[in-house]
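Starting off with a structure, shown below.
Our next item is chain A:
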Amino acid sequence: MSFLSILVFSPLLGILVLALLPKTQESLIKLVGFLATLPALVLALIAFGTEDLTKYDVVKEWIHFGSDASLYAIDYELGLNGFSLILIVLTAIVSTLAAIASIHIKKEWKGYFMLFLLLEIGMLGVFAAQNLVLFFIFFEITMIPMFFLIGKWGYFEKEKGAYSYLIYNGLGSAILLIVIMVLFARTGTANISDLAQLMAVEDANTPSPISESLKMGLAIALLIAFGVKLPIFPLHTWMLRVHVQAPPSVVMIHSGILLKIGAFGLIRFGFGIFPEQFKSLALLLAILGVVNLLYGAFLAFIQTDFKMVLAYSSISHMGIVLIGLGALNEAGIQGAIFQVVSHGLISALLFFLVGVFYERFQTSTIANLGGMAKGMPLASGFLLAGALASLGLPGMSGFVSEFMAFLGLFEVHPVVAAIGCIGIIMTAVYLLRAVLGMTYGKAGREFAGITDIKSVEFVPVLVLLALIVLIGVYPSVLSEPLQATLETIMLGLGG
Partner candidate 1 sequence: MENAWIIPLFPLISFLFLLLFGRRLKENSGYVGMVLTFLSLIYSLVVLFDRFNHPTYKAEATWLAIGDVQLTAGFEVNQLNALMLVIVSLVSFLVHTYSKGYMHGDDRFHIFYAYLGLFTFAMLGLVVSPNLLQTYIFWELVGVGSFLLIGFYFYKEEAKAAAKKAFIMTRIGDVGLLIGMILLFWQVGSFEYDAIFLAVEEGAISAGIITLTAILIFIGAVGKSGQFPLHTWLPDAMEGPTPVSALIHAATMVAAGVYLVAALFPLFTASETALMTVAVVGGFTAIFAASIGLVQTDIKRVLAYSTVSQLGYMMLALGSAGYVAGVFHLMTHAFFKALLFLAAGSVIHAVHTQNIEEMGGLWKKLRLTGPLFLIGTLAISGVPLLSGFFSKDEILIAAWANGNPVLFWLAVIAAFFTAFYMFRLFFMVFTGQARSEMKNVHESPKVMTVPMIVLGVLAVVAGYFNTPWFGTFLGDWLVEGNEALGHGHTEGPIWIMIVATLVSLLGIFLAWLMYGKKSLERDWLSSRMPTTYNMLYNKYYLDEFYALSVVKTTKGVSVLLSYIEAFVVEGIVKGVAGIVHGLGKTGSKIQSGQVQAYGTVAFVGLAVLVVVYVLAGGYLK
Partner candidate 2 sequence: MSSVPVSAYLTLALILFCIGLYGALTKRNTVIVLISIELMLNAVNINLVAFSKFGMIPSITGQVFALFAIAVAAAEAAVGLAILIALYRNKKTVNIDEMNDLKS
C-alpha cells in the first residue's frame, strides 16, 4: 500500500469503524467521523512538506479491455503535482473542519458520516488520479454521497435540490465521459501525460488519430462538462439549490472543494491536453468569466436569503477563475489557481458561520438577522472578516487571486478586464449590503438565551481565517510549489 493510496483511502478506515458502531452512540460517532479525517490531513501536510513529489507516484495494472494487454489498459495510477497537491491539502483541511461543523447535524449521524467520508475519498482521488478514467470514477464517487447528503440531511426542498444536483452533474459527467471515451478509444490510453504528448505530436501513430476539428469539439465539450461543475452561466442554477438546501457542513465541502473540481479539470485536462484549442477559446473564457462575475454579483445584490447571496457570490467568484484562465499567462493562471484555493477557504468559512447562525436562529434570511452584532459580537466580527476577505481585501487571500487574475487579463484583453472591474465594486456592494444588514443596524430580535460562537466552533473559524490571512500576507506559500506546474502549463500553451 503506497503513501498516496493510504492518503486517498484513509477515510475508508473511518467508514469501517462507523459501520461497526451502534446507531445510538451520537457523540462517539461524531468523534470517529472527525478523527477519520485526520490521517488524510496529516499525510497531505507531510506531502506538502516534501520537495520531490514524483516519488509518490503509484502505478498498478488494473483493467484492460480487448485481448492486447498493453493497449486499452486502465491502470490504477495516482500521482501529485504542485497544483493537485495544494488542492488535496485544501480538501483535507476543509473536510476536517466540515467534520467539526457537522456537530450541527441533527439525525442519523452514522449514515451521514459514512457518506461524508466516502465523499472525501472521492475528492482526494479526483485530485490524485493520473488517468482520465480513474479521475472520472472518483468524480462520480463524489456525486453519489452528495446526492444522499443533500437529499436526506438537507432543508425543506432537499429532494428537489438533490435531484437538480444529480441531473446537472450527471449531464456534466456524461459529457465528460464522452470526451474521455473518445480519447481513450481513439488513442488506446487514458493516462493524462501520455495523452498530452499524443496530442502535442502532429502525426501521432495511434490506432485512429484525432482530427483537429474533433479536438476542438472535445475541448468545447470539456468546457461544458466542467462548466456545469464550476459552474459557468447559464449552467449554474443547480448550484443555487444545493447551496440553499444542503446542510451547511455539506455546503462547506461543496462550495469549498467540489466546485473547484471544475476549475481543476479545466486547467489539468483542458490546458493539459488541448492547449491549442483552449488558446483559441481564451477570449471566450475571459468573456464568460466576466459574465459570471457580473451576473452573480448583480443577482447577489437583490437576494433576501444570505445563503442565496453566498451562492451567487460563488458564481461571481468562479468568474474570476475563468478570467484568470482566459488570460493564458502566468499571472492569470496563477491567479485562477489562487482563487480556487482562496474561495475554497472563504466560502467554507462563510458557510460555517451560516451554520452557526442557523443553529441559533433557525433562519438565514438577512432581514430576520438584523443587528446581530449586539447579541453575537464575535460571530458577527468573524462574518464581517469573512465578507471582507471575500470582497478581496488586501492582506487576505481573496485579494491576491483577484489581483493576479485581473493583472493577467489586462495584459491581453484590457477592455474586457476593465468591464470586469465593475464586478469588484459590485462585490463590495452586495457583500456589505448583506453582512451589514445582518450584523449592523437596530437589533430586530431579542438575544436572550442566544450564546455567541463558542468552544469547538472556534476551531474552523480561526483555522480558516488564519489560512486566509496567511495566503494574503505571504502568498509565496502557495506560489512556490506551483511554479513547476505553471511552467508545464505555460510550456503547453507555447510560452
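Assume a residue touches a chain if its C-beta (ideal position, glycine included) is under 8 Å from a C-beta of that chain, and two chains touch if they have at least 3 such contacts; residues count from 1.
Here is how the candidates were picked: all candidates are chains of the complex that A comes from, given by their letters.
All of these numbers come straight from a predicted model, not from anything done at the bench.
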### Task
Going by the contact definition at the top, pick out the neighbour of chain A in this complex from 1 or 2.
1
### Residues of chain A touching candidate 1 in the complex
233-234, 237, 295, 298-299, 301-302, 329-331, 334, 371, 373-374, 388, 393-395, 399-400, 403-404, 406-407, 410-411, 414, 417-418, 421-422, 424-426, 428-429, 432-433, 436, 439-443, 474-476, 479-480, 483, 486, 490
